[in-house]
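Only a part of the assembly is drawn; its chains keep their places, and the rest are absent.
The letters A and B name the chains in turn, as written, and every chain counts its residues from 1.
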């Protein structure tokens, strides 16, 4: 059984402790937080674990196999690095780090030491997103056309990161998981309505190879909450609405057909297909539980996590480029993928296989 | 009573004929179209008008006061110019022309000859959009923050213009009417999924003065139809859903409040307000009827149309710039407003008054 130490018991930490406590593969043995009151709450809920305000105690504890980090983004790099250097496997909140350089270093250290470095890209462990990936992998959607997401609501304004790093990161990780494609460039726009604060509304276009486009739409200042993604393909299209209580995924047998017209080379005929809609039953296990089990098994079996450090690095690379574009009012920023992270591993393997 | 000749009896022309026939201020006396079959339909529905395949006959008819043009965009400039030169008032479909230069020329000719040049920006004559303008003018929304629209559906792919010119033009005309602000720059992205055809999916960010942002989201290849706009202000926010049968406008008493915190200069406190929602009863007269009456009265009383040639020119200027940005993957394009069209007339007058 994997023994876990959790650093940070604020907003998300309690969910980590609860899920790692509930699965048979792992056990939470310790929690650290700077706030004694929070530690009291943790202790009252899980009487068997020990609590401390000194996270170093967790790193020094030889009984602990893995460290889960649920602290502000600015602390991820240092905490994760120290944990890896102490020989611990690491489960860290998204986004992985504040910079590409930091992320690259964490990936390198984890790989050198053969430790699992897992980033908490929670959505890819939901039944909905796994179903979408299945549809893409099976070829049900046909050629991919676009990914188009709206993720808006009122609050919570973050003081240290902008709305892209807070909300768009979810969609970036979903696209990274679902699309077997490498992004080429990003154009981002947005502004802040609060003086001297990070952008609270932003729009991000990702250009992929193969004429595929992604668009993300994030806003902390919307009167209604929306979590809705359209995914277009040549054979089918998907509407993924995460706020629907039971039918989160709807698959439409709709689209266009192109008929080359030999008589008239200048004219491509477009036909419209409309057909059935289908909402598959989805797996409803809590995503974080699935993820906690996946992380534990990666450690036990020496496997690579689906959302490993390289995935985390790919997301940070896009976020960093998006910030640059945002400050230049949408000027496109191209990615310079290096060998290794450069290529979306899955894309490469799929292409190699094809 | 204003006597109207209509050129073009395809998709939209019949609506023009029907509405101008129904109002007491005007009368349709002639229709021209290249297709005899369509003319037969027009005649069967409105037996008193004369029909012809030669639009020149309408321009030459001294009994006709005004020409309504419902033909493809590429023909607008030539038809409108000839009509103006024949001394006719002009009602022309949106967008006004294919280029800024053409639009400038039409505006100049109309103003020299003191003729009404009206562009069919239909949405600004709906009860919903007029209500939004009223909310902005009354100060009910407070300081404006953003305009954020999603306008997607399956089809109809246009062969001559891209999806921005087809769909975003609606939102551009709404923003032009509702926001007392001058746009500064545009960033547009998008692609085509049909070889050698105009972009069928596009995203457009408009930067306005006063830290206001606009974003338009248009797509001909979506599995569901959406027509939804969020408008954010410091005091209230609006959800405008044109597909709602009865509650198209919802006004939310939601937002944030900023409290300067003197003790800590580095910290701006953000508080969240949530309150009632209110859906006002809207005027439901068909927009085109309101517009037909407005056009007729402008002629009779020598007044300027709310959607006159200058409004049409402003929209074409944005569309032209958006196309440039689109071809450069989102690179921002700044507007160079000239005196006269440069400034949004309403913006200026409001500022002068303040």
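Rule of thumb we're sticking to: contacts are C-beta pairs under 8 Å (C-beta built on N, C-alpha and C of every residue); 3 or more make two chains touch, one makes a residue touch a chain.
Keep in mind that this is a model prediction, so the values were computed, not measured.
Taken as a whole, the complex in this structure file is built from 4 copies of one protein sequence, with 2 shown in place.
Here is the rule we use: only the chains that are shown with their structure count from here on.
Chain centres here are Cα averages; for chain A and chain B they lie 39 Å apart.
Those residues of chain B that touch chain A in the complex are listed here as 145-146, 148, 150, 152, 154-155, 157, 159, 185, 187, 189-197, 201, 203, 205, 207, 211, 213, 215, 217, 219, 221-224, 230, 232, 234, 237-239, 250, 252, 254-256, 258, 267-268, 270, 272, 274, 325, 328-332.
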